[in-house]
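The complex is shown incomplete by one protein chain, all other protein chains being positioned as in the whole.
Letters A and B mark the chains in the order given here, with residues in each chain numbered from 1 onward.
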Amino acid sequence: MKIVNILILCFLTVVGFGQQVEKSTYKDVLLKGATLVTVTNGTIEGDLLISDGKIAKIGRALEAGEAEVMDCSGKFVYPGMIDGGTQLGLGEVGSISLTQDSDEIGDYTPHMQALTAVNPNSVAIPVTRVNGVTTVISSPTGDLFPGTAALINLHGYTPDQMYAGFKAVVMNFPSTGKRGRRDRRSEEDIKKDSDKALKKLKEFWQQAEVYAKINDGSYNPQLSAVLPIINDEAPLIVNVNKKSDILAAIKWSQEKEINVIFSGVADGWRVADSLTKYDIPVIAGPVLSIPSRNSDRYDAAYTNVAKMVKAGVKVCLRTNDTENVRNLPFHAGFAAAYGLGVEEALKTVTINPAEIFGVDDQLGSLTEGKVANLFVSTGDPFETKTQIEHLFIEGWNVPIESRQTLLYDEFLERDPGADNKK
Amino acid sequence: MKKINYIFFLALLCFGLQAQEKGDVLIKNGTVITITNGVLENTDVLIKNGKIDKIGEDLSASDITTIDAEGKFVMPGIIDAHSHIALDVVNEATSPNTAHVWVGDGLNPYDVGVYRALAGGVTISHAMHGSANAIGGQCETIKHRYGVLNPEEMRMDGAPRTIKFALGENPMRVHGERNNISPATRMGMEQIFRNAFEQGKAYMKANKDYAAGKLDVPPLYNLQSEVMADILKGDIIIHCHSYRADEIYMLLRVLDDYGVKKICFQHVNEGFKVAPELAAYGAHASVFSDWWAYKFEVYYSTAYNATILAENGVVTSINSDSGELIRHLYHEAAKTQRYGGLSDNEALKLITLNPAIQLGIDDRVGSLEEGKEGDVVIFENHPLSIYAIPQQTIVDGIVRFDIAEDIDDMRLDVDPEETVPAFYELEEHSHEHGEDKCMQDVYEFLNHKH
Partner (left out) sequence: MKRLFYLAILALMLPLAAQSQVDYDIIQKATNKIFIKDVIIHDRPGSTIEYGSILIDNGIIKQIGRGIAEPNDALILEADSLHVYPAFIDALSHTGVKKKEEGERPNIKFVGSPPNMVAGILPHTSVVDQLDEESKNISSLREAGFGLSHSVAEGRMLPGQSAIISLSGKPIKDIVLKEKVGMYAQLKTSPRVYPATMIGVLSKFKELYRQAEGASVHLDKYKNSPLGMQRPNYDEAIVGMIPVTKKQQTVFFKAKSAKDVYRVLALQKDLGFDLVLSDVEQVYPVVDAIKSSRAKLLLSLDLPEKPEGMEDEEEEGDDEESEEEETDTDEDEEEEVEEDDEETMKFKERKIEAYKNYVSQGAMLEKAGIPFSFSWIDAKPKELQKNIQTLIENGLSEKVAISALTTNPAQVLGISNIAGTAEKGKLGNLIISTKPIFEKNSKIKFMLVDGELFEYKIKEKKKKSGGGEQMDIVGKYSYTIDQFDASGEMTIEKDGDDLKVLMSDSEDLSDTIEGTNVSQDGSELSFDLSVSEDGFTMDISVTVEFIDEEFEGTVSTQFGEAPIEGAKKSPKQ
């Protein structure tokens, strides 16, 4: 790694600091002699050919042909990891509101498109992908219907280049929990607020159903945004955490006869049977969070995923983060350690999200014909010390470089040093 | 049986474990990570009366709690050099200088966060004042004796006094932006420190003059000046919340002018840019593993910060500043292996010996050595592995966390009038508004202009 860095350092001195100078390349590559962790088809010692942006072939002793050969002996290849819920690209500097694009004003803004506001040049994007996270849901935040989330690949210069084939309206189910440690509302006030929000939800959905029935194509961006849900063409992502709220949300979605994906689901372990019974997939996390109640076991959030998976719930993970989505593998690692096991944990960041978002024909495993979103690592990507050495997104060979690595390269041995001399 | 356990455990917590009580425990056949003397396979650690009595093979003692650590990893209790758990108050945000207040007056031994920290192997934390003021309050080094009810018994007796300083956006926002008083800039910040040190100097002189009989009456007692004087005397270690390289360098110059040597920079996200200067001054650095971008002054950060600082010879630690991160500092330390490839021992030093040095308690804790205090954590899997799970956490020879004995509800104090314990939604990405834990209690200030 240090040698690589020194090489990069030499390179940098030529072109100057601060630019993303090393460009991605797009050509056929043969990953040779690797341990291929396919996720859906076991672990294979062999080669993998990337061609035309896809995984063209997996097997032993593949012919390179025109492809560049990359010696991967002793290395591991994994499908790119997928984060089921982030604000990546929608926010740049936390405290500066004018750099924050996730929260539009208004209770009913399902038509707000995350894909519109994702900044392809966000500094956080390279920071994230060099840890092997290739694809994320970027989601609006805020009120009852904050907007439409989109699945994006972390490479490209326009939203269209990044779009990975899934969008869904997001809803925050009215909560009967406290908003945070600073929430001083009494139990009654919380109940009142949540009743108010439930009423709003009821009214909105009533209008949407009427709109769907009339079906006259009149211009109504709010209601038309949820048409695909009512017409059973798309699922609704529902943020919900507390046990009683989850049960209420299940009841609501059953009444409305719509497909839902629950997100957050901190109390999922308390109602895992209900989630299984109604076959509701879950975007769980963050795994690295404190328990929701002071009376909960200290590891409630660590073990939540394992308990849901054991009960038969289909689970993928989310970090719910913006700048530190790079920690997705560590969230998965903690879930693995606390009952889930490595194999299942790997699924929660690869094939499970791909299936939940209906893109498992494209993403989520090392399978011939799928998009070449994958990375080469020195080992288990959940293990903290593992290094990611090569990264491919839609077949692009993306340099393992971000502003954070560039700063390392510049400052590890600063010139001039303290004595102002070389 | 579970219920009996539960009641027994609670009773034990409430009445059994008193004060600075010291325990005896024998940990058998573990892989002992000493930090200062390498890794010893199949080794026993004997703690007697709260102190490490012996480290060696085939140790025995009669009538003693024995823990079988075969196949497990035994390391010194983790130390967090920056935390706000066990505190009822974090910020007295009323003045750019509040050296006179002391968070040690507001310790809260009932905070279940202390237990959660124990469950992450953390035995000592530095309970800090917040960063609302250029000179914040004095801090307190606490031992995680979860179960004691007297705040006094949380203190690590004899640990050196420390104080919080803060640079940059937080104090500028609270005082400049809200109250329209200096400091509103990083220039103003420098003068706050210079004024305060001058105030301390003048106070010391006045007291000296009175003692020498040059004055008829003593100068009016002033707690703030007392504290400033104690800093000048070297009795108090400064822990300074800081981010940008320029402000870090500023404080080094000011401290140099007043001959103040004991300084540990906290967060210090751009410390890597002035690592050689920090090393030359002997300043310490206590950093986040990877937090960045939650406000402008941390936008140009790198997760390689700890590595760069350590490689440049700065005594560096990884801290939490968070009730969440404190539960897995061992993992935060491991990130220096991904970002910069530190060795196992270098990485573990960041959460043991180095924070101990920064808090001035390295002669008592921070490594497993005979004679040091019996603060130990036992891990399933290597502590730097993502699969590491703390099994037992021992403070002063007393097992305060045992994964096998853990019960769901660990609250020490229950309100007879509450219905059910409140459910807290995850705070939507608490950094979104640029408010780290350091700004606790300040929120209301920022909202109410008077």
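Methods note: contacts are C-beta pairs under 8 Å (C-beta built on N, C-alpha and C of every residue); 3 or more make two chains touch, one makes a residue touch a chain.
All of these numbers come straight from a predicted model, not from anything done at the bench.
Engineer: Which residue among B:40, B:89 or B:347 touches the omitted chain?
Structural biologist: B:89
Engineer: Of the residues listed, A:96, A:198 or A:418, which one is in contact with the missing chain?
Structural biologist: Considering the complete complex, A:198 is the one touching the chain left out.
Engineer: Any idea which of A:40, A:207 or A:295 touches the chain not displayed?
Structural biologist: Counting the whole complex, the residue in contact with the absent chain is A:295.
Engineer: So one chain is hidden, and I want to know which residue out of B:60, B:150 or B:185 touches that hidden chain in the complete assembly.
Structural biologist: B:150
Engineer: Contact with the hidden chain only, please: which chain B residues?
Structural biologist: 14, 88-89, 91-98, 100-103, 105-106, 108-110, 137, 149-152, 179, 181, 216-218, 220-223, 408-409, 411, 413-418, 420-421, 441, 444-445, 448, 450
Keep in mind that, in the parts below, only the chains that are shown with their structure count from here on.
Engineer: Could you state the distance in Å from the CA-based centre of chain A to that of chain B?
Structural biologist: Averaging C-alpha atoms per chain gives centres 33 Å apart.
Engineer: Hey, which residues of chain B end up touching chain A in the complex?
Structural biologist: Touching chain A: residues 112-113, 115-116, 119, 169, 272-273, 275-277, 279-280, 290-296, 299-304, 307-308, 311, 323-324, 327-328, 331, 334-335, 337-341, 381, 384-389, 406, 408-411, 419, 421-435, 443 of chain B.
Engineer: Once bound in the complex, which stretches of chain A touch chain B?
Structural biologist: Against chain B, chain A makes touches at 1-2, 87, 91-96, 100, 123-124, 131, 141, 175-183, 187, 241-243, 264, 266-267, 286, 288-299, 320-324, 326-327, 330, 333-334, 336-338, 342, 382-387, 403-405, 407-408, 411-412, 414, 417-418.
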